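The complex is shown incomplete by one protein chain, all other protein chains being positioned as in the whole.
Labels for the chains are A, B and C, by order of writing; each one numbers its residues from 1.
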Amino acid sequence: MKELKSFASDNNSGAHPAIMEAVVKANIGHLKSYGEDEMSIDTDEVFKEFFGSQARIHYVTTGTAANVLGLRAVTHTYNSVLCAEQAHINNDECGAPEAFGGIKLVPIPSQDGKLTPGAIAPYLGHVGFVHASQPKVISITQPTELGKLYTLKEIEDIVEFAHDRDLLVHLDGARMANACAALNCSFFDMTTALDVDLVSFGGTKNGCLMGEAVIFLNPDIGQGFPYLRKQAMQLVSKMRFVSAQLERYLRDDLWLINARQANSMATRLAEKAGAIEGVTIKGDVDCNALFAHIPPEATEILLEKYYFYIWDEHDHTVRWMTSWATTEDMVDEFVNDIRKAVEAVK
Amino acid sequence: MKELKSFASDNNSGAHPAIMEAVVKANIGHLKSYGEDEMSIDTDEVFKEFFGSQARIHYVTTGTAANVLGLRAVTHTYNSVLCAEQAHINNDECGAPEAFGGIKLVPIPSQDGKLTPGAIAPYLGHVGFVHASQPKVISITQPTELGKLYTLKEIEDIVEFAHDRDLLVHLDGARMANACAALNCSFFDMTTALDVDLVSFGGTKNGCLMGEAVIFLNPDIGQGFPYLRKQAMQLVSKMRFVSAQLERYLRDDLWLINARQANSMATRLAEKAGAIEGVTIKGDVDCNALFAHIPPEATEILLEKYYFYIWDEHDHTVRWMTSWATTEDMVDEFVNDIRKAVEAVK
Amino acid sequence: MKELKSFASDNNSGAHPAIMEAVVKANIGHLKSYGEDEMSIDTDEVFKEFFGSQARIHYVTTGTAANVLGLRAVTHTYNSVLCAEQAHINNDECGAPEAFGGIKLVPIPSQDGKLTPGAIAPYLGHVGFVHASQPKVISITQPTELGKLYTLKEIEDIVEFAHDRDLLVHLDGARMANACAALNCSFFDMTTALDVDLVSFGGTKNGCLMGEAVIFLNPDIGQGFPYLRKQAMQLVSKMRFVSAQLERYLRDDLWLINARQANSMATRLAEKAGAIEGVTIKGDVDCNALFAHIPPEATEILLEKYYFYIWDEHDHTVRWMTSWATTEDMVDEFVNDIRKAVEAVK
Partner (left out) sequence: MKELKSFASDNNSGAHPAIMEAVVKANIGHLKSYGEDEMSIDTDEVFKEFFGSQARIHYVTTGTAANVLGLRAVTHTYNSVLCAEQAHINNDECGAPEAFGGIKLVPIPSQDGKLTPGAIAPYLGHVGFVHASQPKVISITQPTELGKLYTLKEIEDIVEFAHDRDLLVHLDGARMANACAALNCSFFDMTTALDVDLVSFGGTKNGCLMGEAVIFLNPDIGQGFPYLRKQAMQLVSKMRFVSAQLERYLRDDLWLINARQANSMATRLAEKAGAIEGVTIKGDVDCNALFAHIPPEATEILLEKYYFYIWDEHDHTVRWMTSWATTEDMVDEFVNDIRKAVEAVK
């Protein structure tokens, strides 16, 4: 089996060696199961150091589970969740929010996957009108599916707007480490300090094997979550193998080191590839995703050796994504091949 | 952190070293995600060697997921699933079959968690009657929640009974390795050869970190399952870390060696503990679970050092369970402590 | 089209003429829709005279809707509802509680469809255990599916037992008028006075065209019900045609007169048919349903002219049910035909 040369997704990376080592070390014999082991309980405490002592943390195995179950826990089926039309919950979870979350999504048009109070406001009508789903949560993704970042002030504004209207704010943080690295802030700064109510916390894309969490920051929500997680088929028996990953991920700045590596490799790729005639990088690169215009024939040549997504067939945009495992050499080799491909098709 | 002295559940064991090694070896860099990697595709082929070429295998992370999603895939919400009242789906999944599977369960009284055509028949009335859920699946657990085994003939009889009535047969095989080891038969002998329609295949309890699968043997069912699995939040991105476990689990008889170890340790415990005056082993020990009458005061003493479940407070029954990781020394130490505890309370 | 000679169900009767007249009178031109019309609002007030001022009343179109939505409104999907195994919610709603209510039902064995604290207690284990559905509601049916009545004291005992354990009590009162008539008590006596939490109130079987209601008596439950009813497809637009029925049903003792007629016709039938040699009435006749042993060949003869259900093919039991529309002449003609049929097959 040979490794893939991938700029497709940070999901294509493996696990960081230190995290793999933590998994191996967790294999110490018999422990209690279903999250009642000391290792999982200790990891909760580590999370509280990052998110505040009132945080309640529940581990799950996929980002879709974190999103759907977090949202389900804070809504009635007659509530709606407002999100950008590009949101993962709207496009990339195969209808899970509706079918397994019992949630009505209200997708809001957006250019870059970001919401603003002004964009949300027109979709909040009909409060108290029995024929309409009642808005309950604003869900934002940080960074967005288009690789863009909310500033802390922008998040704060959305939270204020939401709380004024008795709405909750959910932050889909599948890649929140990349966002914090880019904004040079802590998880606490981005969530607890801004009164975000609940978070989907992702570890998988940034170096774990499989480790995600639902984190309730608002003490008034999510009370029955342990039952819901079990019912939702997400209570793994040998939980230590999940919590050990996340404990290591949070320790010794590993999450930050990994995220910085991913982000800086994206910047390097943007700078070097963007300098090639015939390649245009679309917009700024906020984190670890970039979008480029490139001749479609060059894309075809590159796809023989590399794995990445054509984002829009019509305007010849491709998405390139870097990860904690992307190295300078990988970027440079890729840039070299891009240059050759573009020249070959001139 | 110190290891637990546990006879509570095979879930308390860690991962078999060979399986942990396979996980470490799977960490080779970038691979496609969501099960499209070669490693996962190859593991499918290994499963087909065990279950036949028509088998379709879908990996999930919990036994509850395997049960609920397998059953959901083959039922309409107006169907019912018949099971023993002791079934895991009825008692131990926090209502997941109903809430996330859309399934009406019909629990059937049973002494040992086993069903028979005779016990099922009275619950099959009202076919075609629009007010009644329409029976669609008979779900059996092998071994049962009470540690008992169906003979192959008994399974065959249930399948014949089911198919004569246009019903499917689901086998909850969270511990099916233990069953095959005890009955000295292959997975194929126990399922495909008997025309069982779908199987929940468990690897976690017998040495994996986290590895379960839904296996459709009947070619006419389960077509949309990949969408359902994604929607049900069970499509993990770095699937190789699941499939690598199961590939190793199936290779070199590891599943069988582990299951035999668990079973033989239960037999050893039953023989040695059963010989202690004041301790009575209830019934035969078919696999790796045993139930014992023991003075409640002795149980209290033992629970200070060991972890296991009081099964029935009223008749002073405890459940002891062994695993692939249980050793002769552990059993003998435990037996010794049982003897002391029983003597201490005489 | 000719009328059916039916002793099958009170559902086979038409509408009482006074109720039909009320529907005709409600047709006065334009009114607000969806229950915001004065007629519906006034009917709420009439209900409060019967159930107390704290009652909140929501009209629906079927008894299944009343049961499922009332229960859904007071449960999380990880809760369970305990009921007799014969309960309508368990057997006669095609899995609606599970599929549309998200409810785990725990059916409890019973001889006559009645529950007792003693029968319920063994099914209340596992509180706080994340693997088990958490008990939340005890649902009783008055009269039961087997035509039996709880005394007020028996209901009171169940409510006390429930409230001591933080459980709610739901009374399925599809035929509660018959129960109140038989026990010579008011709706208030049977529910509000006993601290029952919520009621499915039936009007259809006792003289309405289509008129049922969910009534919350406990002020702490069911807050979001109007949204749930709309979402559950039960908010009819021209609500006045439902509420007008129920207003008339409650006025001038119509509900009581109708129920007494049904009950007394059942008693008459039991006495007269029971006196025929070869016919045995099983147990006491509490309300308007009776169960009789009768030679199967006689049943065949009777079914040529009459419509009723064979309750149990094996022990030759039939169910006969009377309604507000059953007359003495109808009973006497039926008894005469029973006698002839039984004699013919001797």
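Keep this in mind: a contact is a pair of C-beta atoms (placed from the backbone, for glycine too) under 8 Å apart; a residue touches a chain by one contact, two chains touch by 3 or more.
Just so it is clear, the structure is predicted and the values come from calculations on it, not from any experiment.
Considering the whole complex, the residue from C:F47, C:Y78, C:F201 or C:Y227 that touches the absent chain is C:Y227.
The residue from C:L290, C:A325 or C:V342 that touches the chain not shown here is C:A325.
Of the listed residues C:H58, C:K104, C:K205 or C:R260, the one in contact with the hidden chain in the full complex is C:K205.
On the side of subunit C, the interface with the absent chain consists of residues 1, 3-6, 8-9, 11-15, 17, 20, 23-24, 26-34, 38-39, 60-65, 68-69, 93-96, 99-100, 204-205, 209-210, 227, 230-238, 240-242, 307, 325, using the contact rule stated above.
Listed here are the subunit A residues that touch the chain not shown: 77-80, 91-95, 98-99, 102-105, 107, 130-133.
What subunit B contributes to its contact with the hidden chain is residues 34, 76-78, 102, 130-131, 134, 224, 226-231, 235.
In this text, only the chains that are shown with their structure count from here on.
Centre-to-centre, using mean CA coordinates, subunit B is 42 Å away from subunit C.
In subunit B, the residues that touch at least two other chains are 93-95, 99.
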